[in-house]
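With one protein chain held back, the other chains of the complex are shown just where they sit.
A and B are the chain letters, set down in written order, and residue numbers restart from 1 in every chain.
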Amino acid sequence: MPTKKDDVYGDHISHKFNDELMELKTEFLKMGGMVEAQVDRAIQALVDNDGHLADEVRAGDKKVDQMEMDIDEEATLIIARRQPTARDLRLVISVIKMVADLERVGDEAKKIAKFAIKLNEEGQAPRGYVEVRHIGNHVLSMLHDALDAFARLDSQQALRIMKEDKRVDEEYQAATRTLLTFMMEDTRNISRCMSVMWVLRALERVGDHACNIAENVIFMVKGEDVRHTPVEEAEKVVGR
Amino acid sequence: MTDQRSQAEIVRQSLKRRYRKERRFRLYGILAIFIALASLFILFADIIGKGHTGFVKTTITLDVPLNSDAMYLDDPTDKDQISMADFSAPIIAALQTHFPEAEGGSARRELARMVGSYAPSEVRRLLEKNPELLNTTQTMEFLAHDTVSVYVKHADNPSYSIRLSERQQGWVDELVEKGVIDTSFNDVLFSRGDSREPGNAGILGAIVGSLLTMLVTLAISFPMGIAAAIYLEEFAPQNRITDFIEVNINNLAAVPSIIFGLLGLAVFIGLFGMPRSVPVVGGLVLALMTLPTIIISSRAAIKSVPPSIREAAEGIGASKMQVVLHHVVPLAMPGMLTGSIIGMAQALGETAPLLLIGMVAFIVDVPDGFFSSATVLPVQIYLWASSSEQGFVELASAGIMVLLAFMISMNALAIWLRKRLERRW
Partner (left out) sequence: MNMNESISRAADNSDETVMSAQEPEAETRREDIKVEEGKTVGVPYADDPKFKLRNVEVFYGEDRAIKDISLDIARNEVISFIGPSGCGKSTFLRCLNRMNDSIDICRVKGQLMLDDEDIYHSKKDVVELRARVGMVFQKPNPFPKSIYDNVAYGPRIHGLANRKSDLDEIVENSLRKAGLWDEVKDRLDATATGMSGGQQQRLCIARAIAVSPEVILMDEPCSALDPIATAKVEELISEMSETYTIVIVTHSMQQAARVSHRTAYFHLGHLVEVNETTKVFTSPEHELTESYITGRFG
C-alpha cells in the first residue's frame, strides 16, 4: 500500500535502489497482512470451533516462514549492495527485526490454531472465549495499526500502540483470573482452561510483537531506539 | 527491423568513408615524412659527395738535394743569405731526377708549380733548424699544388676544370704511378688556421674560435637564463610589469639575429670600446640572442614540474626557496639543459650577427684567448664557399660536415642528459 509518503525512500540517484527499498517495504507489508489474517483466522477457528479453518491456518504458516526468509534475503542483498545509511539503513534494519516479530506472530497464530483443533476435538462447552475474542480483537487492531504506522511512517500512532500494550497486559491478567475462577469452580475444566490460557498467552505475545514493531517504527522515523525505555521517554522522542 | 537494417547500412557506408579518409590522411603523413627524408638524404649526399675529398690531401714525396750551389747558400745561419737564397731550386732539381727531359725555363716553371707555394719555405725552415743538412739529400713530403691536387682528386669530375698542361698531366700520372704523389688523411685541415691556398687551409682556427665564443655564450646565457626563468616562474608577482617582461621575452626570441649583431656593434664595440672580431664580443652577442630561447624553454620545464611535488614539499614545511632549489629545479633541469643546448646549437650555427662585429676577417692564426681575433665555423664556411679557388669548394663542404658533426654531438648530448637526468614521477 504505497502512499505518498513513500517518496521518502524514493528519490535516490539510483532508481534501482528506490525500487529495492520499495520492494522491501511492500513485501514486508504483504507479509504483515498475511500474518494479520493468520491471527484473525486462528481466532475465528477457535471461536467457531472450525477445525478445517484451523488446519488451513497451520498450513498457512509455511508461507509466512517462506516470506520471512525472502525478506531477510532481500534486506541482506540491499545491505551488501547499497550500504544504506541513515534513513535507509534504519528502514532495512527495522524491517529485518520486524520480520522476525511477524514470523513469531505467525507462530503464535499457528499455536492458537493447534489449540483450536485440540479444543474442538475435546468438544466441550466453550469457556473464556469471550476473553479470547476480546483480547484477540484488541491485539489484532494493534498489529494492524503497527503495520499501518509503518506504512505511513507515523510515529505518533506507533507511540499509541506502545501505550496500548499496557492495556493488553491488564486485560490478559483479568482474563487469567477469570479462567482461574473457572478452574477452581470445576476441576474438570482445568485442562480446557489451560488450553485457553495458552491461547490467551499467545495473543498477549502477539500484542508484545505489535509493540515491538511500533518501537521499530519509531526508530525508523526518529532514529532513536525506544526499546527498554519508559513510555514517557518515547513520548519525548516522538514529540521532537 | 527494416529501420535497424537500414541504419546498419548507413553506418557501414559512413564507416567506409571514414576508413578512406583515414587512409588518405595516413598517406599524406607518410608522404610528408618521405619528402623530408629525401631532402635530408639529398643534402647529406651532396655535402658528403662534395666534401669528403676535403678530408684528403695530396702530397709529393721527394728526395731533395740540398746543394749549396743550386740555392746560392753557403751558410744557413746567415740571415742575409737565407733571405736571398733560392729554395725552389732543390725541389725542381728533385723533380728533374724523375723527369730528366724537363729542361728549360718553361718546364722548370711548370715543375715548380707541381708543389704548393709553401714548399720552398718548408725547405728553408728545415735548413734554418738544421744547418748541418746543407749539401745532403733529404726525403721531404710536400703538399701538392692545388691544380695537381684537383687533377689527382677530380680528374674524372666534369665540374672541376683541370688547369694543368698536357705535359704536367703526364708528369702527375707518372708520379702517381711511381707512388711519389700520394693521397692521405688531411691533417692540415685540423691543425691550421685559414690560408689563401686551399691545400694549406685548416679549420682549427674556426673551431677554436667557435669554442671560445660558445664558452662565453654559455657562461653568460645559461645562468642568466635559468635565473630569469626561475624568478619569473616562481617568485615574480603576477602583474602588468611581469606580463610586459614576458611578452617582450617572447618577442625577443623572434627578433632576427642580425639585429643582435647591430646591437653588439653599437653597444659592445661602439659604447664599451671592445675590440672587433674577438670571441668575447661574439659570445656576448650570441648570449643575448640565446637568452630568450633558454628562458622560454626553462620556464616551460619549470611549469611541467607537477604541482603535486610542490605541494608535497610545501606540506612538509619547506620554504619557497627550498621547494624551488630542492625539487623544482632538479626536476626541471633536464628540460632546462635541453633547451639551453638547443639554444647553444643555434648560436653555434649563427653567422649574421658575427659578420657585423667583424668576426668575418681573414685570420690565419689559431686564436689563443678570448681577446684575440678569431672567426667561427659558420663564418669560415661562408668565407670558403664564397671563395673563387676550386680547392675551397670541397673545404667548405668539409667544414659543413664538421659543423654538422658538432651540432649532432651537441644534440646527442642534450638527449643523453635528458635521459640521464629525467626522473619519472
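Here, contacts are C-beta pairs under 8 Å (C-beta built on N, C-alpha and C of every residue); 3 or more make two chains touch, one makes a residue touch a chain.
Keep in mind that this is a model prediction, so the values were computed, not measured.
Novice: Please pick, from A:Met22, A:Ala37 or A:Leu89, the residue that touches the omitted chain in the full complex.
Specialist: A:Leu89
Novice: Using the definition of touch stated at the top, determine which of A:Leu24, A:Ile112 or A:Leu153 touches the missing chain.
Specialist: Touches the omitted chain: A:Leu153.
Novice: Which candidate, A:Asp11, A:Glu121 or A:Glu232, sits in contact with the chain we can't see?
Specialist: In the full complex, the listed residue that touches the missing chain is A:Asp11.
Novice: Quick one: which of B:Ile309, B:Val360 or B:Ala385 touches the chain that's been left out?
Specialist: B:Ile309
Novice: Write down which of B:Gly105, B:Pro158, B:Gly273 or B:Gly317 is the residue touching the left-out chain.
Specialist: Candidates B:Gly105, B:Pro158, B:Gly273 or B:Gly317; residue touching the omitted chain: B:Gly317.
Novice: Which residues does subunit A use to touch the chain missing from this display?
Specialist: Touching the missing chain: residues 4-5, 7-8, 11-14, 17, 82-90, 153, 155-156, 221-224, 240.
Novice: List the subunit B residues touching the unshown chain?
Specialist: The list for subunit B reads 237-238, 306, 308-319, 322, 326-327, 331, 423-425.
Basically, only the chains that are shown with their structure count from here on.
Novice: List the centre-to-centre spacing of subunit A and subunit B in whole Å, with centres computed as mean CA coordinates.
Specialist: Roughly 101 Å separates the two chain centres.
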